[in-house]
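One protein chain omitted, others in place.
Note that the chains take the letters A and B in the order they are written out, and that residue 1 is the start of every chain.
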Amino acid sequence: MSRKYLAAPYLLWALAFVLIPLGMIVYYGLTDSNGAVTLSNILAISSPEHRKALYLAIGLSLISTVLCLLMGYPLAMILASTGMGKGAFVVLVFILPMWMNFLLRTMAWQTLLEKNGVINNLLGVLGLPPISIINTGGAIILGMIYNFLPFMVLPIHTSLSKIDVNVVNAARDLGANGFQVFFRVILPLSIPGVISGITMVFIPALTTFVISNLLGGSKILLIGNVIEQEFTQTGNWNLGSGLSMVLMIFILVSMITTFITDKEEA
Amino acid sequence: MKKCLQRTYMGIIFIFLYAPIITLIVLSFNKSKTRAKWGGFTTKWYIDLFKNRAIMQALYNTLAIALLSAAIATVIGTIACLAMTRMKKRDRAILMGITNIPMLNADIVTGISIMLLFISFGIKFGFGTILIAHITFNIPYVILSVNPRFKQLNHSIYEAAVDLGCTPVQAFFRVVVPDIMPGILSGFFMAFTMSLDDFVITHFTKGPGVDTLSTKIYTEVKKGIKPEMYALSTIIFVSVFIILLAVNLKPEKKEK
Partner (left out) sequence: MTKLIDLVNISKSFDDTLVLDDLNLYIRENEFLTLLGPSGCGKTTTLRIIGGFTTPDQGKVIFDGKDITGVAPNKRPLNTVFQKYALFPHMNIEENIAFGLKIKNKPKQYIKDKIQYALKLVNLDGYGKRMPDQLSGGQQQRIAIARAIVNEPKVLLLDEPLGALDLKLRQDMQYELIRLKNELGITFIYVTHDQEEALTMSDTIVVMNQGYIQQIGTPEDIYNEPENAFVADFIGDSNIIPGIMIKDELVEILGHRFACVDTGFGTNKPVDVVIRPEDVELVTPGTGTISGKVSHIIFKGVHYEMEVMAAGFEWLVQSTKMFPVGTEVDIKIDPFNIQIMNKPESEDEEAVKLDE
């Protein structure tokens, strides 16, 4: 027996629980409750409330992605330049927090952000005005950054640590100052990491319903919340699937981008 | 100067990542039942925790699912990686493409897609459905951590073992497996962690009456989370912290 047939268990598993389920979404999304083919579930995205939820989700996740990039890039650079990016430190920063339940961690921000919460008390001591972002888009953005920052840092760190030190030295040797070295050599060479970081933050941020539920109060509905409600409360699986297919367009675009940058790198 | 700036920045990120965790640990010692107020120090919740049947059951489910799903995913994933070493480039690319789907896909889409599958085939939701879903999203983590090990593997060592009289199966277990072990272990560890921390996919694939810690916490959010939950989370977090510390300190000594 050839060794390659050992992939059979995994292939069957992936077929049964990855590919066919995705087909189910398409099937439900393109039919109504009687099984007749229709586009109405997908077109429902253009109804005012759905459109608002989608736009709001896109807006908040874009802002979080940009902020994650701005916060994460320097962090990845520090990790790569100090050599702390290997081993224990990364685990401590990015893996260990996952052992405190994700919902509880996110909930804890409520305690920190509340009117009389820890942060406002601290600000008071420092003589600064209190902030009130709990139950606003701001709190959701904060929750997104908090949860997804590691997904930005890790791929950027990986591509930064692949850069040959002598390539950077060569740029300096040829007369480039710190900024020029960064913008002409380091940044372009880390683009694959940046792209993969962006997709790995944007997609979960765009589709979340938990963070908005926990930190946005009940008033703010993102597209993820709408879909979740269709499945667990309203029970309209066809509409939920249709709306999911709209999300899948974004996911597909990000998958293709990742695939292309992966290929270029190889 | 530059170093100072770097340290400060890392410190800020550290505080940002750990502030909620510290908050939860503090809350686990809070006498007051609401998390808004500090009512004095108590260790009461740590004792109550073990009397709370529902939480203990959820803890059991969570650990059982994490352990089983990580173990099964590790076996399936490692075998798949072994198979990939003998595949044509194109076949391998297709398999890796499939592997990337659950990684890049949104949790909510993965969750509802599996949910729809179970509904369509009339499968009863419960422990088994959660387990299947967790294995599904865990396999990619195993593959992504084992596959690079296989790529680095010096194929000659396998041939050398066969040359020295091993059967292919013996050669695999005596020579290849020890070499890729670090990848297998870290894949298992990642899978276990991911399973433990998952809420969204469990949310869509669980049945009534079966709860993991995540889903239990989610239902409690609206009515207020029981302080026992904070106590339990603190215990889990601190013990993992200590284990990781021990594991990470050991190899350093060896190097010296």
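Throughout what follows, a contact is a pair of C-beta atoms (placed from the backbone, for glycine too) under 8 Å apart; a residue touches a chain by one contact, two chains touch by 3 or more.
Please read all numbers here as calculations on a predicted model, not as lab measurements.
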Can you list the shown chains that the hidden chain touches? A
If the hidden chain were put back, which of A:60, A:185 or A:205 would touch it? A:185
Touch assignment to the omitted chain, from A:8, A:70 or A:170, lands on A:170
Missing-chain contacts on chain A, rising order, are 164, 166-167, 169-177, 180, 184-185, 188-189
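Methods note: only the chains that are shown with their structure count from here on.
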Taking the mean of the C-alpha atoms as each chain's centre, how many Å separate chain A from chain B? 18
Chain B-facing residues of chain A, complex: 2-11, 13-14, 16-22, 24-25, 28, 71, 74-75, 78, 82, 87-88, 91-93, 95-112, 114, 116, 118, 146, 149, 199-200, 203-204, 206-210, 213-214, 224, 227-228, 231-232, 237, 240-241, 244, 247-248, 251, 254-255, 258-259
In their shared complex, at which residues does chain B touch chain A? 6, 9-10, 13-14, 16-21, 23-24, 27, 35-36, 76-77, 79-80, 82-87, 91, 95, 97-102, 104-110, 112-117, 119-120, 132-133, 135-136, 139, 190, 193-194, 196-200, 203-204, 213-214, 217-218, 221, 225, 229-230, 233, 236-237, 240-241, 244, 248
